[in-house]
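Note that one protein chain of the assembly has been removed; the remaining protein chains are unaltered in position.
Letters are used for the chains, namely A and B, taken in the order the chains are written, and counting of residues starts over at 1 for each.
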Amino acid sequence: MDQYANPTAQAVDNVLIYIFGFSLLLLLGITVVTIIFVVKYRRSKYPEPTSDNDGNIWLETIWTVLPVMIVMTMFWYGWTNYVGLREVPAGALEIKATARMWSWQFEYPDGRKTSKLYVPVNTPIKVSLHSVDVLHNFFVPAFRIKRDTVPGMENYVWFQAPEEGSYDIFCAEYCGVGHADMITTVEAMSQEAYADWSKPLEPSGDPRGLIVLNEQGCTGCHSLDGSDNIGPSLFELAGQTRKLIRDGQPVEVAIDENYLKIAIREPELEVVAGYDPIMPPYDEGTISAEDLQAVVDYLLGKVVAATTAPDADQLLEENGCLGCHSSDGSEGIAPTFKGIGQRDVTIERDGKELTIKVDAEYLRRALLEPEADMVKGYAPMMPAADYLSPEQIDVIIEHLLKQ
Amino acid sequence: MTETTLNYSGFYTEGPRKGILGWLLTTDHKRIGILYLGCIVVMFLIAMVLGLAIRLELIAPGKTIMGPQAYNATFTVHGIIMIFLFIIPSIVAAFGNFLLPIHIGARDVSFPKLNLLSWYCYVAGGLLAIASIFTGGGAPDTGWTFYVPFSTQTTTNVNLAVLGAFILGFSSILTGINFVTTIHRLRAKGMTWGRLPMFVWTLYATAWIQILATPMLGITLVLVFLERIFGAGLFDAARGGDPILYQHLFWIYSHPAVYIMILPGMGVVSEIIPTFARKPLFGYWAMAISSLAIAFAGSLVWAHHMYASGMSDLAVLVFSFLTFIVAIPSAIKVFNWISTLYKGSIELAPPMLFALAFIFQFAIGGLGGLALGAAASDVHLHDTSFVVGHFHYTMFGGAGFAFFAALHFWLPKFTGRMYRHKPAVIAWGLMFVGFNVLYMSMQAVGIQGMPRRYYDYLPEFQALNLVATVGSWILAAGILLMFYNLWQGIRRGRPVGNNPWGGATLEWQIPSPPPLENFGAEDPVVTKGPYDYKGVVADEY
Partner (left out) sequence: MSIEHRDDTGARFGMWLFLYTEVILFSGLFVLFAMTQARFPEHFAAASAGLNTTIGTLNTFVLLTSSLTLSLSVTALQLNKIRQSLLFCSGTVLLAVIFLVNKYFEWSTEISHGIYPGSDHLAESAPGTAAFFNLYFFTTGLHGLHIFIGIVLILTVTGMIIRGKVSAECPVLLVNSTLYWHLVDLIWIFVFPLFYLIPRGFHG
């Protein structure tokens, strides 16, 4: 392996070799001297000791000072190389890793999520580390990097993959029954392959209005999901009213096509109450008339986003379900998904045992209130999947029923 | 040999009460020492069987003999028993209790009743810890470190285990208080600080750690307990807590605790080496002061277990520096032991063999500690099998072998009977080979990147794990032989006189086994140092 292309591994290996090398020498010295003494001064040869020397201040000084010097070099070398592991080179690609019992999720700058870490080779990667439940640890032996993921706190590591290939990622902080299975890989690809991979998957899938919003940087100030930002959210505007300041006077208007067009072309005319008048105007040269129409239609909900239904397999993978449940029939810490739509389950409800047929209603309960019906023989460890949207839950249930 | 006889003389027969009550209500430090010794050996055997089971599971990738939950419980219970019930009390409570008063020329410890109470705390804590395996939601599965937030969430029976460890902490504190007071107050006439056997010095340093560090463990475990009962969220990030704070509190005790384990072992070795070289311990004051230095500096390095936890880089710098400081007094000790051998008259009796193995293995463990103490290399080695190898080398290869050395050295004094030497040497050989095969491979596979606490692993780690498991069998064979031989020695060994090894400390001048108040009617008066072998003749046996 080309060491120089793997800077973090090199930093660690240098220190390892230095300390282990020194240690080996010391150990050898100590052992050899001991053996020589034991053999040479054996009682059969010397029935009485030939010296009763019980101390020497010079020797004591020497073997105090010498080790001090030795260990201080070890300390300093270890520290300076550690600093190298903490200083992320400028321009590193930043990827967010989220650990949870017992799987990993990686989120890229464009919002895409995967369960393996895809990176381009020879590019510094900064992985920001998060956990949603207990302590885990992001450990890649090949790059000699390791850091805990701590709930409520952000940690990071950085590395640079020297060549294409896949490198193991282990969870190195004990986290319960699935700890040893919390393994995934770094998939390093050539720069070209990575550029290809990271292209938006379905560029045409989005309605024109949304594309414009993203391209023009509108979303830098406005959210599309109702949350507040520098500007008011653009979520489900149809039918809403707005309190405005027009010519210094407060007025209330209903949101319509006309209002929106003015708000984009000449934003300083009407300012939504509570916000600063900082939005720049967008003229014909920036947003064409057609695009403006597309944006306004999109904001008023006139084009339904041609969203592709979420893919059930991907949801199960992304949300860590497969960290506990298998899809191939093997039994682990949680019931397998294989054949789940066809089987009867024995569950405990309110302390009573009963056997029921798996149906949509049961599955919904299992997902949202896992404590309510406990499948017999399993520990109550399943987290409620309330972070999924209702739509995603429907997709999962439908998928599971077909198994 | 004749019929089995366990009719010993000395303190075994004397005393205010006869029979079993005479033991359960005794305040005699020697009987309490024997009570501890018995319990500790039983605990050790239980935990070793668990260790063997861990190795069996790891013989090949995938599930071999148990599933993940069982495995996690196994190494947790293995760790808890080995640390809290075996290695921390081992030398201190068993040999310390028996020998400390004799070594300083006293009739007992300062607080004999407290001493008995601390044994009962040990038993109670031990029973609770064992009970946690069979009750509630199943055996605890947190690892011996009880890291939050996992330990506050798991449904297994962590409560009892934590409570047990808390009570064991009490036992340890009481022993510490007793020893410090005894050493200060009850030294015989002429027993100046400069004439204390090195074993007493190390016990003294140890006792201070027990007093100063153990309460921190107590409060930390109580907090885990309360967390589980009330869900207070003090360590829960979502509710304003800080999981890393827990680690600080835990290691403030548990790092100094590793020196509770090793210091008495160093003391034992410092007794054995001069005796079998018939030469004074080299650098007496350097040895005494370095014991205190280890205790002191060792209290300041706890966060070297947390380089990867996300604490600040400044903390990494400071704690890495301090960690290297603590290596110095250990190095001084190693050099002094070896110098003691120079121009001596060395006899390789079984205790000496164990002591030499101690030096070798402790050196490997300690030098491995240096690689862990350096910030950059620890990033790679943290929480891998290398760490597991490191601490077995120090705790087992170091403190554990010192315990075996002490057994071979002092059991004849305790019982008045000598075990057979040939099997003892064979057992030593098997253990030495098995031990190093086992833990050297573990360190190697850790360097390759195998994480610890994994019941299943990737195929590339297979070969070394297989070797390690085979090593554990050789080791087990050696240990079984050793215990068998010692047991035979206790029951029907050849009788020995006062001083089979030619030792110069006080215990060798009184009968084996010693009488009730150690020194008969007259209090001893000490006129010479502990390693003055002139005119000392070993008894034949």
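In the analysis below, a contact is a pair of C-beta atoms (placed from the backbone, for glycine too) under 8 Å apart; a residue touches a chain by one contact, two chains touch by 3 or more.
Bear in mind that the values here come from a model prediction, so they are computed numbers and not experimental data.
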Touch partners, limited to displayed chains, of the chain removed from view: B
Sole contact to the chain not displayed, among B:P89, B:G126 or B:G218: B:G218
Omitted-chain contact residue, chosen from B:G22, B:G233 or B:P511: B:G233
Residue among B:L249, B:L263, B:M352 or B:A402 touching the omitted chain: B:L249
Missing-partner contacts on subunit B, residue numbers: 27-28, 107-108, 110-112, 114, 173, 176-178, 180-181, 184-186, 211-216, 218-220, 222-223, 226, 229-234, 238-242, 245, 249, 516-517
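Heads up, the rule we're going with is that only the chains that are shown with their structure count from here on.
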Distance from subunit B to subunit A - Cα centre to Cα centre, in angstrom: 41
Parts of subunit B lying in touch with subunit A, wherever the complex brings them together: 68-69, 72, 141-143, 147, 149-150, 153-155, 236-238, 242-244, 277-286, 307-310, 313, 316-317, 320-321, 323-325, 327-328, 331-332, 334-336, 338-339, 341-348, 356, 359-360, 363-364, 367-368, 370-371, 373-380, 382-384, 447-449, 451-458, 531, 533
Complex contact set, residues of subunit A against subunit B: 11-12, 14-16, 19-20, 23, 26-27, 30-31, 33-34, 37-38, 41-43, 46-56, 59-60, 63-64, 67-68, 71-72, 74-75, 77-79, 81-86, 133-135, 137, 139, 141-142, 144-148, 150-153, 155, 168, 170-181, 183, 333, 379-381
